[in-house]
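Only one protein chain is missing from this complex, and each of the others stays in its spot.
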């Protein structure tokens, strides 16, 4: 994609982003666990127009996943407790990964584990495959007992796991943080010093819903992860605080449904965004967002998305005062 | 209020609750900061039918409060950053407190501060007044820099401040916890050991919203506190986890709009609930909730609200399977 | 076979309230009609909608018009129920694997409440193919036994049950199925979980194979999130071919939206 002409009016803004060694034509990632391997959405969205798919998290051993029910609708959001159902890294490498070569977009692997060693082991094997452009480290899954999330809830553990994984791959490493912590900036700083190339901010908030007729939790796993527009204000602040603590790029996520939402994250300091739950409303949303971002930049005579990253406190004065929604 | 007859069909369920030394006829508190001193809502709700009003938090010195704007609507919720605007304890005692005697409901004072000494000082002076039935300790206000919230984000500080306050009053002491922590159960346990009579769970989640036209935060204070239905799943889980960690009663709150929502909190382990943001939709909601709770219990032949507290895992079998909303 | 699922905006043609809270919503969608098979569903959302999509069975599919039949039970169905002639609606589908009934001669279709929405298409196709079709239709009361005429007109024999006895047998529809004189050679069913479980039980007693259309909560609806699962016998041809984890007891979680929504009763492990 061209950088666009400098002439105002004729300008085609540049939406490409760089995350570590990764060059993405669009700043829109499909959030892990929400988009399968991309294949599932191919009939409904032109994958060549999205930035990247982050695959569903894979673990060392096969996992049955959590008992049903795994989903509950909540106000402006949803709870999920999938529990990392997946076939394990061996089967995955043998039967799944080769197919990813066919995707017309960048494919990012997601790794989950329950020990530092397993994080490194799975990452090493997965990152060795050419089909996988980068690795996202899911150290913040709230749906597998307390184990999975412990890593992203403790600066020390975060540092240890990121260092161990950094040692086994040169591919771009995105570390996914949890919002269920007292101080996300501290964890973000740890991940950066330990060698992360980028951060994904945020994974889901921990939550619970109770069936008041049956007197029991509505999720088989009792608690789950809250996503969707409900958590957007929490996510925007987490990105804002993490961005002030680190200088590596941030993939902002949590409740993004349209370009206006996405712009909140860019202005807060995200270099790219991920879209999860909104794909469940309409799989055309990621592509609409790209179109609207382009229009937003063009209308303001801006040449690149990079020009707005982290500018939440700058103030964009007249003559460019717009009212109403973007687009 | 009578315990109700044991005869099924004629049973009038008992909604009264005991919180420390406090006996409330109804389990419905009006959340601090959302209901003024009760007076503001008197034309719209019969205060003799609510459990108690928790007053707006008061500090040692007068406070100007945060710059405007202080409110933003968000999906299924809102952000606020009031910043504890209040006249300070001297003026408050001289000019406000006497009026509370006229309220036809229990009045609970709320104390905020920035040091252990000030918490104790303000509590001592406020609790000395007969008009104040109990004290809620707001150690979890997210809108006054990081200072206010620090107490509820650190088990040590929580313990210190609660011990200091406990030493100066025999009145019922409710400690209000923050959800913006890694492990709320640990903080809850600290508050209990330090002498709290009850816990209020939860205060608002920290969040932020950005005006993408003006490129600046939509709150004068940059970040604020998220309340309303959006946070309900987070609040229900926090109550559930706190209730397993302590044996003192819990005042559940966060996004309660109707009896179904309230029942989630009781089943999760709350003995009482507080209603904040929902009063902004319709001030009749607290009274509707009481009516519907009574009907819910009666329909199941239950004599007291106490019979359902913490029963989320018990399962309420047939023949009492109900579908659809409560009431 | 699964030809041409896609996402598109369609226009509402008609809207009828068949019973309190039971809405029939017709819309213009010739391409959807062309590729829909009985038992499939779509994910539907009003445009500018703020909520996740709702899974809805395709009730009618003829010519240029398809329809939904749904019960208003929450925020999403409430929003859908507010649509009127000319309003737009975004649909992703058709999705999932439908019923398979090739060669069946005597079919019992069991429908409970809005489960009726999944069984009009198979009933029509079966009658057309010359099979005998008995519809065992149960609901709270006669008012909720909606659109019975259409099934009668289509050539089905109707056996009804209501909880309150306002029409037909007072009690559960599966009691009628169990008591039926001639044994069907296939059972198709859609309705609330307890009815489906009872149907599975009766079918196994009778020794008749049964296909159940399940209705779990969905998120993506396209197999991307693994949220809508049910435990399925690992030996089922529909079971995901994942290796067994340690401590596995013979089942694997299958996605209702992708491997289903229709499963063989004897392969479900719930």
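Labels for the chains are A, B and C, by order of writing; each one numbers its residues from 1.
Note that in this section contacts are C-beta pairs under 8 Å (C-beta built on N, C-alpha and C of every residue); 3 or more make two chains touch, one makes a residue touch a chain.
Because the structure is a prediction, the values reported are computed rather than measured.
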item: Which of B:17, B:78 or B:132 contacts the chain that the document leaves out; value: B:78
item: Touching residue (missing chain; options B:35, B:119, B:151 or B:296); value: B:35
item: Missing-partner contacts on subunit B, residue numbers; value: 33-36, 40-41, 43-45, 56, 61-65, 68-73, 76, 78, 80, 82, 85-88, 90-91, 95, 228-229, 257, 277, 279-284
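Just so it is clear, only the chains that are shown with their structure count from here on.
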item: Where subunit B and subunit C are represented by their mean Cα positions, the distance between them in whole Å; value: 44
item: Intercentroid distance (Cα basis), subunit B paired with subunit A, Å; value: 34
item: Centroid distance [mean C-alpha coordinates] between subunit C and subunit A, Å; value: 35
item: Residues within subunit B bordering two or more other chains; value: 75
item: Touching two or more other chains - residue numbers and ranges from subunit C; value: 50
